[in-house]
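For this depiction, one protein chain was excluded, whereas all remaining protein chains were kept in their positions.
After this line comes chain A, so read on.
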Amino acid sequence: MLHNIDPNDLPRGFQRLMSHGKAAPAMLQRRSFLKLAGASGLALGAFPHVAFGQSKGAVASTLKPTQQPSAFVQIARNGEVTITINRLEFGQGVNTGLPMILAEELDADWSLVRSKHGTNDMAYADPLFGIHLTGGSHTIKNSYTQYRELGARARAMLLNAAAAKWKVDVAALRTQAGVVLGPRNLKASYGELAEAAMALPVPETVTLKDPKNFRIIGRPTQRLDAQAKTSGRQDFGIDMRLAGQLTAVVARPPVFGGRLISVDDSAAKAIKGVKAVLRVPLDGGAEGVAVVADGYWQATQGRDALKLEWDTSQIEKVDSERQLTQYRELARQPGPRKMDADMAPLATAPRQIEAEFIFPYLAHAAMEPLNCTVRLADDRAEIWMGSQCAGLDAGAAAKALGLKPEQVVVNVLMAGGGFGRRFSSTSDVAVEACAIAKGAREAGLDAPVRTVWSREDDMKGGYYRPMHLHRARIGFDDTGKVLAWDHVIVGQSITTGTVFGAFQVKDGIDATATEGMRDPYPLPMRLTVHHPKLNVPVLWWRSVGSTHTAFVMETLLDEIARATKQDPVAYRMALFGDTHPRHRAALQLAVDKSGYGKAKLAAGRAWGVAVHESFDSVVAYVVEASVKDGQPVLHKVTSGVHCNLVVNPRSVEAQVQGAAVMGLSMCLAGSATTLKDGVVEQSNFGDYTVARITDVPEFAVHIVPSADPPTGMGEPGLPPLAPAFANAIALLTGKPLRQLPFAIA
């Protein structure tokens, strides 16, 4: 998400948003900061950070909050270094990757490094976007230099503290894994020096290490949360337990935007443990009924006992079958163009392909159901949640509660997946939880309230990867040269009408719908885009536009190669020419390691190839697949990955495997969210398919070595999986697959 943007526009854009009061993350308060520091040792450089937050008489510093080590590095007396991550950790591994980067320049003893989440404080804003957010595979890319500099600043302060203590020139000192070493065998641990170091000024400029001296970055490193996550000790948002806390669940309207005619809560209130039944406003102008109880089970018992009458009479009721007909009709209409080219050759091209592609709505279906815990006082609110955009959520919560933005703190907690769902422009999860907490308080319940979504709420409650229809008409010659490519995309815009529209929508076209089209192939393409408005909330979903554009591009190019009897790898390589070395390198690596074209395949298997760049990283897959009992089976996936410099190779491997599995999920029968008369038809993992271990192939992940500044890997492994799989199946059946999930006739 939030890609294809001129970075220079971002801070300005977000400032504009914030000036409208939509989001204004608070500065870390001195009080809370010192308390934080006291909890587990000393916060390095606390003074300058605090000074920065005080307007009058502060010591001049040109450093921004995001550059102050105080908010990021805590060193305890025993030498433990706790590094705060400015992101949500929800599986992608940044709570290990970011500490690795900082610890490298700090020259920390890695065995003593810990990590923790931050808050919506401005210190934890993305240095480019100016707000706390996690998405677009941006973390390592945007915070690589930031975290290196933070580590280097903290190290410089520790060196200066040692120099002062020993009365020697700082140039005579060096560091080694958490220890400062000086002349005459002088030696002091970071833990011993932290208190003195914290009183020193933060250096404005620092020299970073020569990457050839890296000893942490680039080393395969175990996740810092590996122990906690395998012993039941890792707390997630849903595990919040505050004294006296109550749990709420919400009865939601059957159709998006539905409102209540009547509520009979007499049976619900009679259930033991039910404390209150509240009529609450929901996302998109809807209404719902929250049942607040001692625990989740009592709350759901109460919800089941509600007798509700809904008014959906004036609401558009989307029906997937009807919608497809409408989209086909729309695809024939003229519309705004993202790209243009001369289409005259289409009339005379010796070879033609006409193709229609259909992609359904998709629920994110993260394993941890959505949840948010809110504790209210007269003049403040504290929120705990696994948020992908604590910056936005804090602003939206303040508005919902009638508080000032600085009166709201969002504590970011570990999340059990998210894939985009924990980042909605309306902050629907946080706002709903705030409305419930407020209602409960008004009803006389002075208790924190944790709102939990059931799996059914998650599946039926909105925000899906939009349904898309693509139509292509391609004219090419006998050599496979494309003469003209007329392409249409129909699908709801994710960002129009949201705070992100200003960056993403241009001339009526949402960049999140077209990313991944054409490039890097030099094709004469005309791309028309239609964004119908429908009563289904849509959102980014891991790898966003590339979830459908990569499939269309990579299967159609394969089809042209097959039609002109060319090897699909050679055909792509020729199109890349000399101008796309990363694509070439990734694809070549996958080809070499898989044995493509050389190794003998098991009977009934075929090779499939696809390569795609998303979020600045390139992933190529060479797969082996077969058809068994009429069903496509994926056996083996060999990948070539280009994400520039790798911080943690184990993490890159995990992200590629995981994203590939999510890409595989899209291919499986039953992996679709559909609507009938406005009602989402799927409700749980029984009727919404996600990949299980029995669906999963063998993996081999290979990374192209590079020293260039790193790019992200949370999403780029997803897009090329489905087309590589489809291309193999098309070779076996002779028929291209043009629909997800796959439908073999």
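Just so we're on the same page, a residue touches a chain if its C-beta (ideal position, glycine included) is under 8 Å from a C-beta of that chain, and two chains touch if they have at least 3 such contacts; residues count from 1.
Rule of thumb we're sticking to: contacts and distances are computed from a predicted model.
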item	value
Undepicted complex member, UniProt protein name, chosen from "ABC-type sugar transport system permease subunit", "Isoquinoline 1-oxidoreductase, alpha subunit", "ABC transporter" or "Sulfur relay protein DsrH"	"Isoquinoline 1-oxidoreductase, alpha subunit"
Per the touch definition above, residue among A:Val661, A:Ala722 or A:Leu737 touching the missing chain	A:Val661
Which residue of A:Lys167, A:Arg184, A:Lys212 or A:Arg241 touches the chain not shown here	A:Arg241
Touch criterion as defined above, residue of A:Thr66, A:Gln92, A:Thr514 or A:Thr711 at the omitted chain	A:Gln92
Per the touch definition above, residue among A:Ala171, A:Ala347, A:Ala603 or A:Ile693 touching the missing chain	A:Ile693
Options A:Gly135, A:Gly258 or A:Gly416, residue touching the unrepresented chain	A:Gly416
Hidden-chain contact residue, picked from the options A:Thr84, A:Ser387, A:Ser454 or A:Thr547	A:Ser454
For chain A, residues in touch with the removed chain	90-93, 222-223, 225-236, 238-239, 241, 247, 272, 294-297, 300, 365-369, 414-417, 419, 452, 454-456, 650, 654-655, 657-662, 664, 684-686, 690-694, 696, 698-699
